[in-house]
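Note sheet for the following structure.
Here the complex is missing one protein chain, while the rest keep their positions.
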Amino acid sequence: MATIGASFSGSPTRLSTPARIGLHVLLFLFSTIMLAPFAVMLVVSLIPNTAFLARDFSPANFSLQNYVRTFEAVPFGRYYINSIVVAVSVTVLQILISSLAAFAFARLRFRGREAIFLFYLATLMIPFPVTLIPNFLIVKNLGWYDTYLALIVPSLFSVFSTFLLRQYYRGLPLDFDEAARMDGASSLRIWWQIIVPLSGPVLATLSIFVFQGVWNDFLWPLVVTTSETMRTIPVGLAAFVGQYSTAWDLLMAGSVIALLPVLVLYVIGQKWFVQGIALSGMGGR
Amino acid sequence: MTPHTSSRRLFRWRPDQQWEGYLFILPSFLGFLVFIVLAVVMSLGISVSEWGLTGFKGFAGLINYQQLLRDPVFWQTSWNTAFYIVTIVPLQLALGLIMAVGLNQAIRGALVYRLIYFMPVVTTIVAGAIVFRLLLSTNGPVNSLLASAFGLFNLPFSAPNWLGSSQFSKWSVVLLTLWKNTGFTMVVYLAALQGVPRELYDAAHTDGANGWQRFRNVTLPLISPTTFFLFIFQMIGAFQLFTEPFVMTRGGPANSSLSVVQYIYFAAFRDIRMDKAAAMAWVLFIFIFAFTLFQNFMQKRWVYYESE
Partner (left out) sequence: MKLKRMMGIGALVLMMALVLSACTGVGLQPAAPAESGEQAMAGEPTVITWAFWGSPEEAASHKRVADAFMAEHPEIQIEVWNQPWDDYFTKIQALWASGDAKVIPDVAFLWPTPRYAAEGVLENLDPYIEASGYNLDDYWPGLLESAKFEGSVYGFPRDIEANVIYYNKDMFDAAGVAYPSDDWTWDDFLAAAEALTQKDANGMTTVYALAAEGGKWTKWVNQNGGGILDDYTNPSTCMLTDPASVAGIQFFADLMEQGYAMRPADLNQAGGDAGVFSSGQAAMILQNTSRVSAFNAAGMNYDVAPAPTPADGKRWNGAGGAAWVMSSGSDNKDAAWTFIQWLQSDGGGQTLYTEAGEIFPALQSVANSPAFMTDQPPANKQAIITEAAASDVGGFGYFPEWGELSGSIIEPGMEAIWAGEVDVESGLADICTQVDQFLADNEYPK
């Protein structure tokens, strides 16, 4: 079993024409459902709040005014920079740390491995409101309140990422490690030169997932920052939801702006993701 | 002797792996101890105390837990959360797999479809929830569509009050969650499907297996580690559902869509009952932990690993 791996294939068989048409209809239907909310988001972001509340969607109301106003109403540019700094650092460092641990959990044998892992797994289910205040106190005592450190460091240790990578690493054939060890390679080398290059698809998936999670995280940045200059986009957007009224127009415009970089990242990641799959198709072996 | 057993023996021969193992997990483990274990342990301490805004006021023993068991709202939220789990998890796995299998065929536009399905995953949940409120409102687009469909086929139904009735409010949350997360399931499944070796299909094809049989006997077992991962992941997601009902229905009407975690949040930050919140979290945690142990045990029966 483990020796197979000469070629991996995305498409098992060719489809007949009726089957292909049927498939397209189904996929198109899914697409419509998935896209409908975005259409609403876009429309609301393009008309003034008063027009939206009166459900007046006449073409004369449409303009890009809300996008400009979003930047005028709050220092959105600064929020943007903060979000990028935090999301990029967390994504890179978290995956690195998780990957090391996952490699050990999946492919090294040491005492207590299963027990420690089960311990990790168990904490995956701790509901976050409960760790919120303790973590706030920890960060406060470390003197990190209202700094990038508070936004970044506690998010670097993800049981979820470790779990995901371990699942993937367990699925890779052990022959590679074996052959490399025969050649005298260290575990660190095996991890960096064999396992990491082989995990293209899973790393692409995971980085997009981690990035969007941090990008959209709200409660934690809210609690550990206080100055305007440390706010991230979701915390900034929340300012448009008031006690008595909501600035729907600005909220939606801000959400569309916030969506863009993640979408761009995904489009880029998707290309790499396909390459990653081609590479991990192990054609290079 | 198969290569399988030889590789196991080779691994056991290397005593230095003991220390290497610890070194590899060290960075992760240190952070884990400080930001997860310490926080969790503190919350356990809080749950057996009387804990106010400014901290410790006295030991309470199990009083917080006893109060909880008598609290009808806690039972209501437990039931709601159970509902979310049994609807969201299977539906999301099934829909995600259907999408992934569909996109794993040689068809035009697969990349575009994939992008479209994934877009909700990267969208701010708050914006998504607000849009769903508009879509599902009593006179909203969804109900207009349903009403005309019922009219067309002369069906004796009326469009539901998605957000304003106890009967449907949970379903609104389920719909939003499916929209938001199915794309992630799809992508993970797709990565798994693309890792299935072609030779196995060819072999099955030669043996005369039809499409469904190949899917059932080759694909499903080979992607079972992924299914296991997604299953656990979605279970946890469903157990911890928070933002979706929080923004869309505020848990209403009549607590009908209130999730356990949302109730924990209210206890902590609306009612300033940190102790009660911590006790609830621990009840939830014990429950999920037991479930995970059970799953970890059960997975041996249906999950297939190459390197074992």
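Lettered A and B in written order, each chain numbered from 1.
Going forward, a contact is a pair of C-beta atoms (placed from the backbone, for glycine too) under 8 Å apart; a residue touches a chain by one contact, two chains touch by 3 or more.
None of the values given here were measured: they were computed from a predicted structure.
Across the whole complex, the hidden chain's contacts among the shown chains comprise A, B.
Among the residues B:Ile25, B:Ile46 or B:Val303, only B:Ile46 touches the chain that is left out of the figure. Residue in contact with the omitted chain (choice from B:Ala82, B:Leu145, B:Ile272 or B:Met298): B:Ile272. Touching the missing chain, out of B:Val89, B:Leu163, B:Met186 or B:Ala204, is residue B:Leu163.
Within the full complex, the residue among B:Leu23, B:Leu38, B:Leu93 or B:Ile107 touching the omitted chain is B:Leu38.
Mapped onto subunit B, the interface with the missing chain covers residues 37-38, 41-42, 44-46, 48-49, 52-56, 67, 70, 72-73, 133, 137-140, 161, 163-166, 251-255, 258, 263, 266-267, 269-273. On the side of subunit A, the interface with the absent chain consists of residues 50, 53-55, 73-74, 114-115, 118-119, 132-133, 136-137, 140, 145, 219, 222-223, 226, 235, 238-245, 247, using the contact rule stated above.
Quick note on the criterion: only the chains that are shown with their structure count from here on.
Residues 3-4, 7, 10-12, 14, 17-22, 24-25, 27-29, 31-32, 34-40, 42-43, 46, 98-99, 102-107, 109, 111, 113-128, 130-132, 134-135, 141, 179, 183-184, 187-188, 191, 193-201, 205, 211, 214, 225-226, 228-229, 232-233, 236, 239-240, 242-243, 260-261, 264-265, 268-269, 274, 277-278, 281, 284-285, 288-289, 292-293, 296, 305-308 of subunit B touch subunit A in their complex.
Residues 1-15, 20, 23-24, 26-27, 30-31, 33-38, 40-41, 44, 97-98, 100-101, 103-111, 113, 116, 118, 120-135, 137-138, 153-154, 156-157, 159-160, 162-164, 167, 170-175, 177-178, 181, 187, 191, 201-202, 205, 208-209, 212, 215-216, 218, 234, 237-238, 248, 251-252, 255, 258-259, 262-263, 266-267, 270, 277, 280 of subunit A are the ones that touch subunit B when the two sit in their complex.
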